[in-house]
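Only a single protein chain was left out; the remaining protein chains are all shown in position.
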Amino acid sequence: MQTVKHRWKDRLQRVLITTLVWTPPIGLIVLPLAGFLAYSFFALDNGEIVHRFTFGNYIRFFSDAVFVPQFLRTCLLAAGVGVITLLAAYPVALLLWSLEGRAKHLMLVLFVIPLLMSYILKIFSIRAILGGRGYLNTLLMAAGVITEPTPFLLFNLTAVFLTLSIILFPFTLLPLFVTLERIPKALIQASSDLGGAGWLTFRRVVLPLSWPGGVIGASFTFVLALGDFVTPQMVGGPTGLTFGRIVYSQFGLAYNWPFGSALAVILMAAVLAVLALAARIGRSQGGPP
Amino acid sequence: MTLTKRLTISLLGAIAVAVTAGLHAAEAKELRILTWQGYADDDWVAEFSKANDAQVKVVYAQTDDEIWSKIKGSDGADFDLMSVNTSELQRYVDAGLVQPHDMAKLPNQKGTLPQFNDLTKVGGVGRDGKIYGIPFAFDSIGLIYDTNKVSPAPDSINILWDPKYKGKILAYDASAHNFSYGALAAGIDHPFKLSADEFGKVKQKLIDVQKNILSYYQSADEALKIYQTNDVALIFANFGHQQLTGMLKANAPVKYVVPKEGALAWLDTWNITKGCKDKDLAEAWVNFVIQKKISQALTDRNGFGNTVTPLTGDDPNQKLVWLLPVEDFQKRSDLWNEVKAAAQQ
Partner (left out) sequence: MGAIDITAPAAANQRQAPLSMSRPLLVLEGIEKGFGGAQVLHGIDLTINDGEFLTVLGASGSGKTTVLRLIGGFTEPSAGRILFEGADIVSVPAYRRPVNTVFQDYALFPHLTVAGNVAYGLEARGTARDVLRPKVAEALERVALKGFDARYPSQLSGGQRQRVALARALVLEPRLILLDEPLGALDAALRRQMQVFLKQLQREIRTTFLLVTHDQEEAIVMSDRICVLDAGRIAQIGTPHELYYRPASEYIARFFGDNNLIEGRLGPSAAAVRFVETAAGRLMVSTKDQSDVAEAPTGTPVKIALRPEAIQVAPGSEFENHLSGTIRDVTFAGAISQIVIQPSGETARPLTIKLASRAAGLGLSRGQPISAGWRSADCRILLR
């Protein structure tokens, strides 16, 4: 009798715990996403959402002259940001990796602190640096590199690219650094022991063992850059239109939730594809699949 | 019980009834206002209450939609007075949630500025000869220009298209307003109801102006920050005089101008709800606030234009185009994305 009661209690407890564990992710992630998916098949009529199934939003995306090129252009921009942050993150991660003790922690904190700062604040700072009368122009003029301030540093797609690269840099750096940290020092010593000087060790051991981390980091950055709508707005000037801004305009300005949802679903699909690819590469680390 | 005693009791009872009735009457004189912060300040309310022996209850709204839901939700019964802008007012008139003003009860209206004097000529406040909104506060979306960089003072909106100012213009990222402005610049006098042809014309005009634009901004403060670190000559001043005041405070050498083609302008009005309980008292409030003393205080305290005293430095003949609902918000938004996409080519 007692054991039966016990078992029943155990089962209840298990059900309760399972429910508790699964409620937040389902309630906060899966349901909203499902909501987006559902909305993307609705239509808008006279500013009112019509709950009738239609592929109209998707047809519009693929048939309109604006959206597909904008989408591809933004993908290219985000991919560029991913690649450039990866190239920049390698030397920094290697430097961090080679440091010891307090110096390492200090440097790491230095590179990660920007993550804790307000996004808007960072963009404002970058604007103050790149502006026509900003610090960089002043510096370049003082150094005699230019005679007149150049306005080409800010308010164009290049500025969006630069700003995203700077702001998202830690997202590429951190996974790369963590992967480097996971490489046993003995492997580096083994390479050196076998006659591999610095460059060879990097090329044959460090690079192949760390690049999955770099790829994961760069794909985080890609994903964040792809959906970003604040940076293009703030530093992009009239040419700073990105897909993220178009999605934003559907929700924030046009109140066309169904079409905005369709765009968001398409963006989501691209993001998932990239993350899946990155995960595949990440898994390939350390030998056969 | 003696007769005297009975009489005394009856008398006392009668007095009690009379007093209670009197008190009740005084209590019933009540005004319920739904408006914006700054439109019913405490000192004005105190003065009005005393003069009219009335109780005034003020509720401040945060958004246009909040007012709509409160009025629509109670079918206009929860408030006697409200204030919405000309563009918003249209849907209240359509839904029959407001009632016309009795101009005879508003003697102070005669003392307003010429442009507000004849309300039949003020767009958006009336319909079918009836007046549904008494103008109270307004501001325009004009141009702010740097006096060191733009000389002589600009008089036309088309200065934004001048190649001389390439990369020196700040604009506001709002599709509806921008199409209205493009329409004014293109010489279209009904900027809120564009035909397909006109849309094509305005769209091209907006594409053309993109290359002159340095950046878009979202708040007055952001515009000032960009102005301070970049070579900016002209600003499309979405936040009007408020924005100008902010820039002047920061010692920017700027001035404000309403171009000859006209400037879009919002105009907040007082409106009597369908469920108004004491119409006379409501009209008394409106008449009270459009007196010179109160209107001047409104400008002094908030920087908005009022309908009685002219704004310092404002041309009394300036052309203001009061905002009205646009024909197709969706279409403007979509076309605006196309304009911005075209700018990248």
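To keep things simple, chains are lettered A and B as they appear, and every chain counts its residues starting from 1.
What we mean here is this: a residue touches a chain if its C-beta (ideal position, glycine included) is under 8 Å from a C-beta of that chain, and two chains touch if they have at least 3 such contacts.
What you are looking at is a predicted structure, and each value in this text was computed from that prediction instead of being measured.
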- [ ] List the displayed chains that the omitted chain touches in the full complex.
- [x] A
Open item on the list: For the chain not shown, which residue from A:20, A:142 or A:186 touches it across the whole complex?
Closed with: A:186
Open item on the list: Using the document's definition of touch, tell me which of A:44, A:66, A:86 or A:209 contacts the absent chain.
Closed with: A:209
Open item on the list: Tell me which of A:17, A:59, A:87 or A:200 is the one touching the absent chain.
Closed with: A:200
TODO: Quickly run down the residues of subunit A that touch the omitted chain.
DONE: 184, 186-187, 189-197, 200, 204-205, 208-209, 285-288
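Operating definition for what follows: only the chains that are shown with their structure count from here on.
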Task: Approximate Å spacing (C-alpha centroids) for the pair subunit A, subunit B - done: 42
TODO: Could you pull out which subunit A residues touch subunit B in their complex?
DONE: 44, 47, 66, 69-70, 73, 124, 127-128, 131-134, 149, 151, 154-155, 157, 233-239, 241, 245-246, 249-250, 253-256
Task: subunit A-touching residues of subunit B, taken from the complex the two chains share - done: 167, 171, 173-175, 210-211, 213-216, 218, 222, 225-226, 228-231, 329-330, 333-334, 336-338, 340-341, 343-344
